[in-house]
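Of the protein chains in this complex, all but one are displayed in their positions.
Showing subunit A:
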């Protein structure tokens, strides 16, 4: 048993990479992930990437902000220190809509930045993890889990046939910028 963890097919052209994905899929070889330096239309559908749950997270963070502000205003303006302002009720909702709106946005934005860092392991002070350095530059990388797919020479052949310029066998999952 070799120590190879991942096989990386490195392509110079996005169309050839898409072709490579098709080839591998036709041969029932599971693709771990694909890394590209730019967004490519239709690649999520091709790889069967699950829909992002970011919108649900955004909604939860937003509603937390709304509730936080409304409860704070209720505590401050009704329970703790009621003041008569222009004869309006203490909890005059329209007055507090702008600040509630602001807090909704603030919580949502900070929450999403946090979620993004958490899901990409990109918090400050940590070196980013990448499988191939050139995936952020000029190469389109298809990564295949070498442990799950045993026929390494077949994968090698398919990638070359599709036009891969280089094929790497990584013994570690990530190389980093360290």
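Note that a contact is a pair of C-beta atoms (placed from the backbone, for glycine too) under 8 Å apart; a residue touches a chain by one contact, two chains touch by 3 or more; residues count from 1.
In this text, contacts and distances are computed from a predicted model.
Asks: Name the absent chain by its UniProt protein name; which of "Hydantoinase/oxoprolinase family protein", "Quinol:cytochrome c oxidoreductase quinone-binding subunit 2", "Sarcosine oxidase subunit alpha family protein" or "Carbohydrate ABC transporter permease" is it?
Replies: Of the names offered in "Hydantoinase/oxoprolinase family protein", "Quinol:cytochrome c oxidoreductase quinone-binding subunit 2", "Sarcosine oxidase subunit alpha family protein" or "Carbohydrate ABC transporter permease", the one UniProt assigns to the missing chain is "Quinol:cytochrome c oxidoreductase quinone-binding subunit 2".
Asks: What residue numbers in subunit A mark contact with the hidden partner chain?
Replies: 41-42, 55, 86-88, 94-95, 97-98
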